[in-house]
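Shown below is the structure under consideration.
A single protein chain has been removed from this complex, and every other one stays in its place.
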Amino acid sequence: MSVRKMTSRAGRRGTALLCAFGAFLSLAPAAAFAADQAAGKVTLGAILPLSGLFSTLGPPERDAMTMAVEKINGAGGFKVDGKTYKLALKVLDDESKPATVGAANYRQLVDVDQVPVLIMAAGTPTYKSLFRRSPVPALNILDSTYPSILDVNKHIFLLRSDTPAYVPGGVWYLKNVLHKQRIGFIGAGADPYSKGIQTWVEKAAKAYGMDIVAEVNYPPGTTNFAPFIQKTMAEKPDVIYLGGVTQEVLPVAKQLYQMGVRDLPVVHNSGATPTQARQIIGESLYNDVMKNNYDFAGTVPQTSTQPETQQFFKDFEKRFDAYPTDLTMWAYDAPFVVVSALQRAGTVTDRDKIYQAMLNMKVPDNTISGWMPTKDGKLFHDRDAQTLSEGLVWCPDKKTIAPVFLYFMDGLKVTHKRIVDNGCAKL
Amino acid sequence: MLLQALLNGIVLGSMLALLAVSLTIVFGVMDVPNFAQGGVITLSAYVMLSLHESLHSPFWVAVLGGVAAAGVISVLTERFAYRFVRHRPLAAPAVALGLLLVLDNSALQIWGGEHVSLTPPYAAGLLRIGPAVVPGVGVAVVATALASLILLHLLLSKTRVGRAIRAVSQNSEAAAIVGIRLERQYVMAFFISGVLAGLAAFAYAPTYAVFPYMADGILLNAFVVVILGGLGNVWGAVAAGLLLGVVESLGAVYVSASYQTVFGFAILLLVIVFRPSGLFTTSSGRVA
Partner (left out) sequence: MSGAESAGRGVEAAAATAEADGEFRGHGVLRASGAYLGIALIGAALWFLLGHVNAFYSNILASIMIWTIATSGLNLIAGLGGYPSLVQGAFYGIGAYTSSIALAHGQPLWAATALAVALAGAAGLGVGIIFSRTRGQYFAIGTLFFGAVVGLVMNNWASLTQGPIGLSVPFAVPDLETLNALIAVCMVLSLALVVFIGRRRLGLRLVAVREDEDLAEHVGVPTAWTKLAAFVLSACVGGLAGVLIAQYNGTISPELFDYYVGFVMFVALAVGGAGRVLGPLLGSTFIVGVPHLLNLSSGIGQLLVGIVFVAVMILVPGGFMSAVDAVLVVFRRGGQSQ
C-alpha cells in the first residue's frame, strides 16, 4: 500500500494548505518597525479602557494625550541624540478586560510593535507575568490601588498620587469640617480600587476618631443595590462612603436617592464629571442626586493658578465638550514625560537606558499637573509622581463641580491644608 | 427591616413573574427556551431611549414605541431562526443563545456600551409604607406586572386568539385537527411574548440603566422561575416568580447578599434534576 493511500486526503490537503498559508504569513510586517525609525517616528503605545466597566476613564485620557501629542509634533517634534522625531499615538482598547483583551494588547504593543514605553491605565496586577516575560518601561496614568501597583514590576511608574495620598484627607474633612461621626461604607468588592479605598478609609477613621458603622460590598454585575442600602441604613450612619469608579458609584448614589436617602452626604473618590452624572443618573434626577456629593481625588485643572493649566482646562472643555478632571492632566503630561525620558536616555529603542532615565529624570517643562518634585528635584518618588489632592462639591445652581478642600498627605497627617468656602460662587 | 425586605422581594418577584410569563408562553406553544428575549428587552429599551432622548418624544410615546418594537423583533426571531429548528429540539437552546448574542451585540454596535439612564417622570417618587420605602420605579414594576397579567388572562381566556394559543400549547396535533392554523399561533405567541418583553423593558430599565447586556442577568433568573412554575404554566410562573423574588430578597438581607443569584440557580438545578415538570404542574410527561 503506497504512502499516499495511507494518509487521509483531508489530512494531506489540509497540511499543504496550512504550509502555504504559513509561508505567506511569515513574510509578515516586522519590517514596518524599521520603516518607522527611518522616518523619525516614535510610537507611543497605550492600553486604555475605552469601553466596558471603566469606559468613563479611557476616552478623556486618550483625548488629553492626543492634545499633548499634537502640541509636541506641532512644535516640530523632539530631538534625541541629534535626530528629530515625531510622536505617533497608538491607543488600544482593553474593553475593561485586562486578562483577555488587555493581555493581547500588551503582546501587540510590546512584542510586535516594539514600543519604547507603554502607557497603561487599569488592571495592572494582571499583567505581572507578561512584564516578567517581556519587560518594557511602563507609565501608568490611572491605577491607584492598595497595595500599590508599583509592587507588580520594577519597570512600572505611576504618574499620579496613590490611594493613600488622597483618601485619608477626605475622611479628615468629614470629621473636622462636616462634623460627621458614623460612616456607612458601600463598596464594589471585586474592584481593587474600591478595596484600596476601603482599607484607607478604615485606617483614616481609626486615626481621626470616626466609626465605621456599616461595611458592605456588592458583587460584580449587581444592578439592584436595595439589600446593600438597606443593610447600611439599618446602622444609622450620618455619612455614606461609596467605593469604586464612576460607573460603580453613581448608580448606587441614584438608588440611594430613590430609596429616600436624601439628607446624608455621599462621599467617594471617583472623579465623576457633570456630563457623566447626567448620562448615568438621568437628566431629570441628577442635579438632586448630586446635591450631597463630595469627591476627593487629585487636583483638577480648574483650581490651578498656573496659566498653562488654565489654558488646558479651557482648550479641553471647548474641544471635547467635557469637563476635564484630574486624570486628563496626568494623561496630557504623559507624552511630555516620555519625550523627556527619551531625550535624557539618548535613545528611542534601548528600553534599559530609557528605564534608567525615567528613574532619575526631573519634572519636564510643559507639564501642567503641578508635580511636586523630590528633594533632589526628581519627578518620581520611588517611581511615583505626586500632586496635591483635592475635594470637590456639587453646585446645584450651576449643575457642575467646584473645589472645597486642597491638601497633601504625609502618612496620615494632613498638610498643605486649604479649605475653600465658596467655590461654587466663584465659578 | 423585614418589611423592607419583603417589599423589595415583591418588586423583584413581580419583575420575574412578568418576564417568566413572557418566556413560558413561548415554551408552552413551541417548546423553545427563548433566551433571545434578553436581547428583545435590550433593544426595546434602547428604542425607548432613542425616542425619548434623541427624538424628544414624550415619555409615554417612547414607551409605546419600544413595546411595539419588542413585539416586532420577537416575531422576527421566530420567522428567521426559531421556525427552522422547530423539529430539532436539541438545537433550540443553542440557537436561542446565538440569537441573544446577535441581538445584544447589535445593540452594542448601534448605541455603544455606556450605561445610560432612562428616567421616567416618576423616578423621584416614593411610596412609604410604615418604616419601609418603595421607590417610584419599584411601584411601576409591580403595577406593570399586575396590569399585564390581568390583560393576558383576559386575552387567554376570553378571546379566540387566546383560546387557540392554549389549545396549541396543550396538544398541537389535536389543535391542528380542529382547524387551528399552527403557523399563525406560533407567530401570535411570539408577538404576545414580545409585547410582554417590551413592558418588562419599560419596568426594568429605569431601575438601573440601559446597556447592551442589561437583561442577561435577570433573564437567567426568569428561567429559573419558568422551570419552577412548570413549562407553559402561566399561573405557575406568577406564583414561582413571587416566591423566588421574596426568597432571594430575604436571603440577600439575612444570609449573604453576594450570592443572591446563586440561590436561585441552585434551586433550578435541583428542580431540573428531581422534578423537571416544575413545582406547580399536575401533569407529568415533558421530561425529555
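Order of writing sets the chain letters: A and B. Residues in each chain are counted from 1.
Keep this in mind: a contact is a pair of C-beta atoms (placed from the backbone, for glycine too) under 8 Å apart; a residue touches a chain by one contact, two chains touch by 3 or more.
Please read all numbers here as calculations on a predicted model, not as lab measurements.
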Touching the hidden chain, out of A:190, A:234, A:264 or A:406, is A:190
Interface residues of subunit A toward the undisplayed chain are 5-12, 14-15, 18-19, 22, 25-26, 28-30, 51, 93, 95, 97-101, 103-104, 107-108, 111-112, 123, 125-130, 132-133, 189-192, 219-221
Residues of subunit B touching the missing chain are 31, 33, 81, 84-85, 88-95, 97-102, 104-106, 108-109, 113, 212, 220, 223-224, 227, 258-259, 261-262, 265-266, 268-269, 272-273, 276, 287-288
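Here is the rule we go by: only the chains that are shown with their structure count from here on.
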Rounded to the nearest Å, the gap between Cα centres of subunit A and subunit B is 38
Seen from subunit A, its contact residues with subunit B in the complex are 51-52, 55-56, 189, 216-219, 221, 223-224, 226-228, 230-231, 234, 247, 251, 254-255, 257-260, 279-285, 288
Residue set of subunit B touching subunit A in the complex reads 1, 4-5, 8, 12, 112-119, 121, 123-124, 126, 128, 133, 135-137, 207-209, 214, 217-218, 249, 252-253, 257-260
